[in-house]
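Data first, discussion second: the structure below is written as structure tokens.
Note that one protein chain of the assembly has been removed; the remaining protein chains are unaltered in position.
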Amino acid sequence: MGMLKHVLLAAALAFSVNASAQVKLTMWSHWAAEKIKRDYVEDAIKRFEAANPGVKIEAQWYEKTALYAALKTALRAGTAPDLFYAEPDQVEYMENGLLLDLSAVNWAAIEPWAKEIWSYKGKPYGMPLEAATVELYYNKKLLTDLGIKVPANLQLDAQGLTDLAKRARAKNITPMSLGVGDRPYPGAYLVHEALLKKLGLQEYDALLKGKLSWSDARVVETLRVVRSWTDAGLLPTTFTTLKLGEAHGYFHTNPGAVTMLVGSWYTSRAFNPPDKGGQPANFPLGIMKFPAMPGAACNECRTLSVGGSYVANAATKHPKQAIAFLNSFANPEAATRWLEGVLVQTGIKADYSKVSGPHAGYFRELGATSAGAKFYFGQPIQVMQGKPKEVFTQVFNNAFPAGTISVEEAVKQMNAAYGKH
Amino acid sequence: MIRSSVDRQPWGAILAFLLPAFTVYTAFTAYPVLRTFWNSFHKVLPRSEEFVGAENYAALAQDELFWRAVRNTFTWACVSPLAEVGIGLVLAMALYARVPGMRFFRIAWFTPVLMSYVVVGIIWVWIYNYDWGAANALLRALGLGALVQAWIGDPKLALPSLIFITTWMWSGFNMVVLLAALHSLPSEVVEAAELDNCGWGAKLWYVIVPLIKPTLLNLLVLSFIGKMKIFDLVWITTKGGPLWSTETVSTYVYKRAFEWTSFDLGYPSTIAAVWFVIVLSAVLTLTWLFRTRERLEY
Partner (left out) sequence: MRRALLLAVLTLFTAFAAGPFLWVATMSVRTTTEISLDHYAWPEKWHWEKFPAAWFNSAYNVYFENSLLVVLGAVAVLTVVGAMAAHCFARYRFRANRLLYFVIFSAIIFPPQITIISLFQILVQYQLYNSLIGLTLVYIAVQLPLTVYILESFFARIPSDLFDAARIDGYSEWQIFWKVSLPIAAPALATTVILNTILLWNEFLYAVVLITDEAKRTLPLGIQRFMGDQLEDVGMIATGLMIAIVPVVLIYAFFSEKLIQGMTAGAVK
């Protein structure tokens, strides 16, 4: 029944699009440097154009920070494109009525939590293409060289990570590749994944929304654990200036680290050809879960966030065609192509067991780390706004992992940001 | 100042001469200033503008990030001129004796000033790189490896590191200007005070400095104003981090206007307005402090 509705809707949209003359849609997107995602989207454009003669989509590819800057000013200037890349933390777009209401899209084909993340005042505004978890990738060979064995449940405990760090440093290898030179979230992974496990879904949510004080004993204990990791030399010395792209190379090519804590969209750069920044052929890649925290409420809790999505400009002159393009993603085939091609999760409903192709093995390993997991939907910077978000970023993305402020100071700053003491 | 004494003023010509300049000035300087003040009393969103009275100003008074930025900028604007002009003066004194190849040296010393802050910023990020940057490499080569630091990664060292960069940039400029000033003095005076073994410090302070005081003051004020405005260098190197230790008012305004998750231009306009008043007051105070019998123009 759902299938029929989907076909009819798609047909209706396709026919209405065909009825108009040559239409050109402009699209600005991130992922200029991420070939496999770019290939996927360009393929989707070709398919849409083939199914809808008379519509052309012209895509411009940017690097994320440049894209956001360009969009911010273009939206104010009224020169923004018809379609563009966005992430759900950009509530300011919805608050200012800059996005087109996407209620006409076939939401039955989309995961409800993904739709929820993109909803504002009851209406959906984004097509959640990319979803990602935070994963602990590791170099299988280096790990065995260090004499460490990954447990059957794929999860070390906190002490295990400290141990890993010490052994790696003893051999002059960086335990974990992580860098915050050009992104506001990687450093914070260490902290928020730990906090999520320690506190469990509800208390963690309360913490991020300012309802739980950061002086809570469990929070402080968790921060001390993270501090013990960084004190053991977990992070690279260039942590504060290492860029995201560089961190990838640091992990798999030069100088090589034991682990890398990164979103599961790791593949979109790592599976590029090696001379374009990808990992070497036959790189012994392994994935494990974020370490378990002592006395945790929920060690199987992890973050699942919607990442790259596409939205439509509320001021577009071709709303029907824009919605039709976004709708072209809302079906299981598109989802499977995404999974097989990009190897990252998606917000579109998909049958993960149908994934085939050369990287199917990787995908099953990725699935294993999420087996039996409970998800918290959203990264802290997607959930927080304004001052707390700015302070959280400066403190937990940069200063705290870098070791330049103490646990007490960090707690104090966060409480002050929420207006608590 | 010599002026022509004409009985009837050629008003037509005067107007014609001034009109283009004042049109541009009014449209792109005067009007924007007024509009910024107007913005500061509103919430300025893409589709609407809402009058909020003094709400933005009240919020600004409580905004620790703003006051942090003000402190950083003032620190920079007070320390830098002293360093740049001081070093420039000492070097100018040392080089008063005409040295062969002066022209080449002058070009070399001016090079930092000719480069855009963007270029300077990129080069110094490389110099300050922990692993292979020139700063740490030099320390290691001199056997002072224990002193290597993450120069712009450490909140305590970031601002001094940036101040060092501007000192590097402007010392050469100040030296060239002061050298020209020294050369314009009667030579017996300067020769008497040239660097020699006894008490040149005193000679410098009591003899030379008063003679070139107007130039020194000019350079100090120029440097002060320049540092109060600084943006490019911070933006390329640290973007105001780490932990707001290099946040200047200009980077904060830019972030609030174009990077925070809000389209409101009213609050950043408030910051700009308050800062405008602060800068003007500071410069007027300096001018009054440095007033001399001659009319001081900078």
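Letters A and B mark the chains in the order given here, with residues in each chain numbered from 1 onward.
Operating definition for what follows: a residue touches a chain if its C-beta (ideal position, glycine included) is under 8 Å from a C-beta of that chain, and two chains touch if they have at least 3 such contacts.
No experiment lies behind these values; they were computed from the predicted model shown.
Taking the complete complex into account, the chain left out of view touches A, B. Looking at B:41, B:66, B:109 or B:130, the residue that reaches the missing chain in the full complex is B:109. One chain is missing from the display, and on chain A it is touched by residues 33, 60, 63-64, 66, 69-70, 73-74, 76-79, 182, 243-246, 249, 269, 277. On the side of chain B, the interface with the absent chain consists of residues 1-6, 9-14, 16-18, 20-22, 24-25, 27-29, 31-33, 35-36, 39, 44, 91, 94-95, 97, 99, 103, 105-112, 114-119, 122-124, 126-127, 132, 134, 137, 168, 171-172, 176-177, 180-181, 184, 195-196, 214-215, 218-219, 222, 225, 228-229, 231-232, 235-236, 249-250, 253-254, 257-258, 265, 268-269, 271-273, 275-276, 279-280, 283, 294, 296-298, using the contact rule stated above.
What we mean here is this: only the chains that are shown with their structure count from here on.
Centres computed as Cα averages put chain A at a distance of 41 Å from chain B. Residues 68-69, 72-73, 75-76, 89-92, 96-98, 237-241, 385-386, 389-390, 394-395, 398-399, 402, 404-405 of chain A are the ones that touch chain B when the two sit in their complex.
By the touch criterion given at the top, residues 45-47, 65, 125, 129-131, 150, 152-155, 241-244, 258-263 of chain B touch chain A in their complex.
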